[in-house]
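Right after this comes subunit A.
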Amino acid sequence: MAEEAPKKFLEPLFWTLFSAGGVVAALLMPVHIFLFGLALPLGWLQDLSHGRALALIEHPLVRIYLFVFCSLPLFHWAHRFRYTLYDGLQIKHLNEVITVFCYGGAIIGTALAGYVLWSIP
Partner candidate 1 sequence: MDEDRRLKKQLLEKTEGREHIATIRDEMQKAIENGAGIYRTGTSLGDAAARLRQLQQRYTNTVLDDRGLTFNTELIAAMELGFMLDVAEAIVRCALHRTESRGAHQRTDFPKRDDEKFLVHSLVHRNADGSSRVEHLPVKITRWPPGERVYGEQTQAKDVQAGR
Partner candidate 2 sequence: MTRHEAKGATQYTPYHPRWYRTRVSTYWWLWKWYYLKFVLRELSSIFVAYFVVITLLQIHSLGRGPDAYVRFEERMRNPLMIALNAISFLFVLFHTITWFNLAPRAMVAHLGGKRVPDALIACSNYVAWLAISAVVAWFILR
């Protein structure tokens, strides 16, 4: 039981991050994918030039927005993916590996997002 103690301890935190990420993804993801994944590449809209994009991202509030946009949905993914592997594939014995992979991935992704966003001059 001792080894399960920290997991039990962090469960509410992971769930909160998952929920917050779920809300962010539900509210913001569709419009982002539509614009940057479909509308712009397909030429439905006028291209977003490098200069214009850089000007947008210059504002610290935009960077914070993008940081939240990247980080929380990653935790959302981590939580759901963990349970999908856990239940769907019935690989409970790999529980520790899955947990580290999923939440670890989200943490690394969050760090990368911070680095990428604030390394832009």
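Convention: a contact is a pair of C-beta atoms (placed from the backbone, for glycine too) under 8 Å apart; a residue touches a chain by one contact, two chains touch by 3 or more; residues count from 1.
Candidates were picked such that all candidates are chains of the complex that A comes from, given by their letters.
Quick caveat: nothing in here was measured; it's all calculated off a predicted structure.
Student: Given the candidates 1 or 2, which is the one that touches subunit A in this complex?
Tutor: Among 1 or 2, contact with subunit A goes to 2.
Student: Would you pull the subunit A residues touching candidate 2 in the complex into a rising list?
Tutor: 21-23, 25-38, 40-42, 45, 47-48, 50-51, 53-54, 56-57, 66, 69-70, 73-74, 76-77, 79-81, 83-84, 88-90, 109, 112-113, 116-117, 119-121
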